[in-house]
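Here the complex is missing a single protein chain, while all its other protein chains stay put.
Labels run A and B following the written order; every chain starts at residue 1.
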Amino acid sequence: MKRDRGRALGRDMWRDAGLVAGKDLRIEWRSRATLGQIVPFAGLVLVLFGFALDANRPTLRLATSGLFWVTALFVTVVAVQRSSATETSDSARRMLLLAGIDPGAIFVGKAAAVAVQLLVVELVMLVGVVVLYGADIESIPLVAATCLVATAGLAATGSLLGALVAGVRARETILPILLLPVAAPVLIGATRSFDDALGSVAVNGWAWLGLLGGFAVLNAVVGVGTYATLLEEA
Amino acid sequence: MTLLKVRPRVEPGVELELRVGRSPVSTYRHRVAVIRLRGVIVLLERFPALAGVDLHVDAGEIILVRGPNGAGKSTLLGCCAGLRRPHSGTATVLGCDITSDRTPGRAELRRRVGLLGHDTALYDDLTVTENLELGARAARVPRREAPGALDRLALPSRLRTVPVGRLSAGQRRRTALAAIALRRPELWLLDEPHGGLDRPSRRIVDELIVEAATSGATVVVASHESGHVAGLATRTVTMTAGMVTDDAA
Partner (left out) sequence: MNEPAPSVADQSLDSGTSDTTGSRTTFWLGLVVLVGVVGVATLGLFGVPADDVQADAVRIMFVHVPAAICTYVAFGLTAVGSLMWLWRRSVWWDITAHAAAEIGVLLCGLTLATGMLWGRPTWGTYWEWGDVRLVTTLVLFLIMVGYLSVRSLGGDEAATSTRAGVVGLVGALNLPIVNQSVNWWADRTLHQQSSLTDGKIEDLTLFTVLLSIGVTGLAGLWLIIHRFRIGWLERELRAADLHDALENQRLEAHRFRGPA
């Protein structure tokens, strides 16, 4: 009986998470912010890196994976800012809280929505680095796997820290201060993995996926565990 | 699973709550204290917005809380909704201790409370209908009842596909009220429900309040203009400087 209830609770959690994710994606789709602002932003950063490295093709190709994931980190900051602003404007998250939804489900839902946006942006960025930096993708499965696992980690960490700064006046500046150092393993791991997939450095990219996965799982667990306290108090 | 459970409350012999499954049996509801606050202090940042509130509300009552701006009315409602945890004092709402964040059933409590605050708690980029359906699905209420709730608040159908961000303040408030009515909460906490509404809308809100109370729910209305709601209220409570200074039946 207890197990039944536990299973029902789990089912409820996924259902609620889906509800929250669907809501966030619908809002994003409606405001066209991902396509209209975040994608151009990512493209702009890629172009700026091109200027900064003086249109030197060999350098750009060598640095492609690193530049890609630095851009992805910036995009995460922007996407998380928006995701958290959705909830704070007009105290809208009160609707979910007062509906009695488990905060853990809100966390999973919001992180999933951020992850979907990031994946869309990363797809466009991939086209960008192929066209602008002349990168060639040698292993599509490795690129896809890296994007999925690294994005999960970024979305989980970002959503947790986004909720943490949600009620704070200086949230625009404080989110990157908190997120970027913690996300260092993603930058390192995903860059190495991409180095392999793009053939720029001879390393074993697949070996890095375990580390990226560990990062994602760890931060998702911390998020589910502490989100309730953050929503209650902040 | 026990179908029928009789559980003595805090003061034995005074109140008995008769439950079938999870929900109290309605015939006994009117004897159940819905809100019981003693010496409740709530801090906003570091300011004691509630400075020791004593309040007792029974099921089915319509309470008007009046008082000047900054008297702590909104904080009181937020506290009763379980959104602001008291710094000290004892507080029970719908049988749930809200002074600790560890109390099981806090989420359950929130589902039974409807709060209309200064903010309407709606998503700007979703349409009126989408907002209502989201709230309904989250609270496990059939969402096909959404149009009915909007009808009740006389929200014209041409507005229902409009993002909430484009509504006027009054329309927005009515949408928020519809979202609450849809969930049929046991405790309604309304902060200036008539604010920004025209005369016909005000009448609708009045009807809604009376309807809720007759169906067994409890309503607490905070308003600084007392004249309008006073006629409906079964009791008026005056707040000053974060305390209840007058509590007259």
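Keep this in mind: a residue touches a chain if its C-beta (ideal position, glycine included) is under 8 Å from a C-beta of that chain, and two chains touch if they have at least 3 such contacts.
Owing to the predicted nature of the structure, the values given are computational and were not obtained by experimental measurement.
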- Task: Go through chain A and note every residue touching the omitted chain.
- Result: 157, 160-161, 164-165, 167-170, 174, 177-178, 180-182, 184-185, 188-189, 192, 207-208, 211, 214-215, 218-219, 222, 226, 229-230, 233-234
- What residues on chain B make contact with the chain left out of this view? 38-39, 41, 43-48, 51-52, 87-89, 240-243, 245-246
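In the analysis below, only the chains that are shown with their structure count from here on.
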- Within the complex, chain B is touched by chain A residues 16, 19, 23, 26-27, 30-31, 86, 89-102, 229, 232-233
- What does chain B use to touch chain A in their complex? 81, 83, 85, 101, 107-111, 113-115, 117, 119-126, 130-131, 134-135, 137-139, 163, 179, 183
